[in-house]
Structure formats: structure tokens, C-alpha cells
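This structure is in C-alpha cells; I'll ask about it shortly.
In this view, the complex is presented without one of its protein chains, the others remaining in place.
Chain nomenclature is as follows: A and B, assigned in order of appearance, with residue numbering initiated at 1 for each chain independently.
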Amino acid sequence: MFVQHFINALGLGALYGLIAIGYTMVYGILRLINFAHGDIFMLGAYFVFFATIQYKLPWGLGVAIAIVGATACGLLVDRIAYRPLRGAPRISALISAIGVSFFLENLAVVIFTGMPRAVVQPPWLMKPVILGEVRLIPLGLMVPVIAFVLVSGLLWVVYKTKPGLAMRSISHDIETTRLLGVSVDKIIALTFALGSALAALAGIMWALRYPRVEPFMGVFPGFKAFIAAVFGGIGSIPGAMVGGVILGFVEIMSVAFFPKLSGYKDAFAFVLLIVILLIKPTGLMGERMEEKI
Amino acid sequence: MKTAVRNAFLNLLILGALLGFLWWAPANLDNYKLRIINLIAINAILGLSLNLIYGMTGMFSLGHAGFMAVGAYVSSLLILTVEQKNTMWILEPIAPWLLHLQTPFVVSLVLAGLAAALVGWVIAWPVLRLGGDYLGIATLGFAEIIRILIVNLTPYTNGSLGLKGIPAHTDLWMTYGCFVVVLAFMVRLMKSNFGNVLRAVRDDEIAARTMGVDTFKVRVLAFTIGSFGAGMGGALMGNLITTIDPKMFTITQTYSVLMIVVVGGLGSITGTVIGSVLITVMLEWLRFVESPIRMGAFVVPGVPGMRMVLFSVLLIAVIIFRREGIMGTREFSWDWFFPKPAKTTQTKEARE
Partner (left out) sequence: MKRCFLALCVVLVAAGVSFGADTIKIGVVATVTGQNAFGGQLELEGMQLANKLYPEALGKKIELVPVDNKSDKVESATAATRLIESDKVSALIGPYASGPTMAAGEVAEKAGVPMMATAATNPLVTEGKKYVYRACFIDPFQGEAAANYVFNVLGYKKAAVLTDVASDYGVGLANFFKANFTKLGGEIVSDMKYQSGDTDFMAQLTEIINQGPDVLFIPAYFAEGAVILKQGSELGAKFRFMGGDAMDNPDIVTLGGEAVEGFLHSAFAYDPSMPEMNAEAKAFTEAWNKEYPGKAPNANAAMGYDAYILIYQAILRAGKSDPQSIRDELEKSTNVPTVTGLTSFSAQSHDPVKDLGIVEIRNGKKSYIYTIKP
């Protein structure tokens, strides 16, 4: 029983973590809560749906198309809605982000209609493996593994490559970085591209795990993942992953230990969030951000 | 001195025009238009209260929907009749003490505000130690917790079934009465010394503290007053629609108030009023794209969802072209319409 819950929690948490990374990367650099992130996630899921289910392309190709498509959308969003607002009050960019989020959701309603569509899962991903009382499906195992690999790769990019160095530098001081001759806009675009690609991957896995796509599918996971990012310390990539896993555990374990209170499930998560923020205001693994003086 | 008399006269004139409009409108406009006009006033009240918290005092709060929910529920529970309460709680019986609790609408409105203020005050103590976006997230967390409590505490709130058939008392006089009171309060507040203290806390907390201002207390007070406004606005909103349920008070509700405040101009009372007119009217008016459009012999079929697509494009465009909002932090002033005598401005500048 407990092992089953544990595995469920890990699978859910890893997905939250994957989405959370996109929030955390953009926030770390621009101090912008990119509300449109959940909708890029939705677009990624739709792209893979159309490629593989509608047009019967092989899954590998479908995944590639989804990643490229979502990345392009992410770049476009940055170019049109965020770049003109660099240097504007942060709240303006935030409202623009809310606007983009409304736009993408409703554009999806207009283009794809509001009907949820079924995603047909490849059967080998779903064939259960039974170990005593525990049932595992390959997909459930794959999600945490892929998440781990992606995070490692991302950490490598951020800490071992030149663009990564530039990203970290921008997050500390955007003006000085610009003076050093770094093309700030390009690096920010790169950040959006990476974040969107991750969102698309998360979207694909989400669509496989909870097999349907619909225009508002990004709203709740996006919201939860954002909470997860704050849990872990927004701005920190390992923090986002840790936050995601913690959130997954809180959601699953609160139901497991207090089945009578399952209606209060989300409240548990929020109470924990507030407690963490009060004890450690920058989240579990967040760095202290400089105070504006 | 002369300008003060002039301004007082002009203000009275505007008030008179508003009164005239309120007297004229119910008989001459249809209910749909009246509903939108009512909504404008309610949105303005909500916007002004958020503007006090965020725009004036610099506390990024995403908890407005939670305070609105408290207000809407308190007020509605107080004006529902015993008979209605008996029939509506079909899942679990209503808490006995609540059954016979009843007050007139105006009293319920004040109590709604007070209840929301109390909740705001209780929340303020822990969360206002946080700053920036973290404050936003913590307040959002509290708003969600309030919503989840409403969903689950069926004996008091009727859970997700919500309350319906709330006796309607909101007409133009009520909503605009409240609006004028809130507006006047805000204008007086921001002109007073306390208003300067608020701005000081927002612009430079450390400096304010050095000047001997207990910044934490000031923030708690502003947050509590703002919550009062949100509670009252929520109560009016619930009463206008005459049915409420927890789903009405999600983060989307907070966003729409935030949008009004930011589009109007953060920190500007005038801006919030303009923003609420603009956003409320725009949302309704854009509906035409979703119904079939006849142009002579051609019929362009309406596209569902198109309204919000256009709305979001307009929203983004406004923010990009006027990044500080329509008014920025400026306020409306009668001086706009009169050429300023050069001498007075000089002395004013000299004094500063």
C-alpha cells in the first residue's frame, strides 16, 4: 500500500517538477512569473496529439515536432509580449503574461474547439508490471527517470557552458552583463526556448499519463507547478525538481493518511507552502535575492 | 483659495450629474445595460481596494478573491430568509445558529466588509513579513485555502452547491452609493498624511523606517482596509448576481481585478475608475464577435472563444503601448481644463 502511494507520488511529483523548471528559469533571469508557461505546456501536448494521433506519424517524430513547435511559440511569446516590456515595471510584464495565457487558451478553443480529445497511449507504455502488491506501468517509471536526465542536462548547460554562464550572470545583474558585451536578448530568448522545450516534454508526458488534451489542461498543472517552484526556492533548478516532488508527496500522502479529509487535499499543500515561506522566505533551496534599496 | 472653491463647485456638479444619471437610467436603459453599469461600480470598488494594497502601499497581493468570497458569503447568509435556508441545504442541515441569523442588507454589507477585514488582519500578521512576489504567492495560498474551506464546510456555506435566490438589493443607488463613499474615502486618505506615509512605505521602506514610521503596522492597516473594500465589493457582486458558489472566487477573479488596476495605472485612483469602465465594457462589448454578424446578404458565423482572444490581444497591446497603465500614477485634476497662472506654479515649485 505505502509503496504504491510512494510510486504514485514520485510519478506525479516528477511531472510537477518538470513544469516547475520552466517557471524557475524564467523567473531566475527576468523575475517574471511566466503565466503563459502552462499554456505552452498545453500546446506541446496538442502538437504531439495532432502529429501522432491525427496524422499517424511515429512517436519519435511527433515528440520532435511538439518540442520544436512549442519552442517556437515560446520564443514568439517572448518576442511579442515580453521583450517590449523589459525595463517596464514588473507588474506590466505580469499582466502581459496573464494576457498571453488568456490568448493561448482561447485561441486553442477557437482552433482546436473546446472538446477534450483522447490520446491513445502506445500499449507497451501501459503494460503493468506486478511486484507483490505493487503495480507499476513502464510510463510511471519513465517519467521520474526522464525528469532526472533532463535536469542533469540542464544543470550542465547552466553551469558548464558559456550561454549558461551568461544566464547566471544576467540573473545577478542584467545591466552589467549587457555592458560586458553579452547579447542579453539572445540569452533570454535561449532561456525561453529551453523552458518551452521542457514544457513541451512535460506536456507530452502529461498527455500520455492522463490521456486527454484540452485547451485548459495547462491551467491547473501550471498553477501547481508554480507553487512547486516556490516551494523549492524559485530561481533554483534543483529546487524546482525537489519542490515538485514534495508537492506530489503532499498531495498523495495527505489522501493516503487522512482519507476522510481528501476534500481538503489542496489546502494541505497551501498550508505547507505558507509555513515554508514563513520559515525560509526564499523557499527550500532558493538564494536570497537582493533587496531593492 | 479660489481654485479650491472652483474645484468644490465642479465636484458638486459632477456629483449632481451622476445623481441625474442614476435617476434617469433605470427608467430608460434595459436591464442588461444596467447590469453592466452596476458591474462597473462594483469592479471600481474592488479595484480601488486592491489599488490601496498594491498600488499605494506596494504589497503585491493575489488574495483578493478570497476576501471577496468572505464578504459575499457573510452578506448572503445574513439576508437569506429562514425558509430559503431550510430548503437550500440539501446535503447536510444548516448549522442551527445560522438558520435564524438575519440582518437588513446594509447591515450585512458592513458586516461583510468587517468579516473580510478581520480575515485580512489575521492573515496580514504572518504574511506581511514576506516581500515582493513571495507575498503574492502566500496571499494566493490563503485565498485558495478560504475557497477550499467554503467548499468543505457544508453546514455553514452549503458547500459547492452555493447559495441561490439571494434577495436582490443592489440597484444603481446602492452600488454607486458605495462607490462614491469608497472613492471619497480613498481620495481623502491619499491626500492625508497617512497617504504620504503609505507612499513612503511603498517607495522606500528603509527610509520610512528611519523616519520613525512603524512600517509593519502601516502595512497591516492598509491591508486590512483593502480587505474591507474587497469584502464589501464581493458582497455587492454576490447580491447583483443573486447566486454565489466557491467556483466564482478563483484566481481568475483576482486576475480580473488586478487587470483593472494595472491597466488603469498602479497607484492612481483615477486610473482604477477608468480601468474598471474600460475592462467591464470591453468584455461585454466584444461579445459581438461570438454571435453571427449580418452584413447585408452575408452572414459571418460567430466563433466561440473569439471574444477572449480579442480581449487578450487588446490587453497586451494596452500594456505594451502604455506600460505604466493609462494614467500612470497621475490623478485627475480640474487644473487640466484651466490654464494655470504661471505665478502660482512657480511658487509651488519653490515651496517644494
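In the analysis below, a residue touches a chain if its C-beta (ideal position, glycine included) is under 8 Å from a C-beta of that chain, and two chains touch if they have at least 3 such contacts.
Worth saying up front: this structure is predicted, and the values here are computed from it rather than measured.
Listed by label, the shown chains that the missing chain touches in the whole complex are A, B.
Of the listed positions A:Val219, A:Met241 or A:Leu273, the one in contact with the omitted chain in the full complex is A:Val219. In the full complex, subunit B contacts the hidden chain through residues 30-33, 35, 87-88, 90-91, 148, 151-152, 159-162, 164-165, 168, 241-243, 245-248, 284-285, 287-288, 290-296, 304-305, 307-308. One chain of the complex is left out; on subunit A, the residues touching it are 1, 4-5, 8-9, 11-12, 106, 109, 113-116, 118, 120-121, 126, 128, 130, 135, 137, 206, 210-212, 214-217, 219-221, 251-253, 255-256, 259, 262-263, 265-266.
Just so it is clear, only the chains that are shown with their structure count from here on.
Within the complex formed with subunit B, the subunit A residues making contact are 31, 33, 80-81, 84-85, 88-89, 91-92, 94-96, 98-103, 105-107, 109-110, 114, 223, 227, 230, 234, 263-264, 266-267, 270-271, 273-274, 277-278, 281-282, 289, 291, 293. Residues 54, 60, 126-127, 129-134, 137-138, 141-142, 144-145, 148-149, 151-152, 204, 206, 251, 255, 258-259, 262-263, 266, 303-309, 311-313, 315-316, 319-320, 323-325 of subunit B touch subunit A in their complex.
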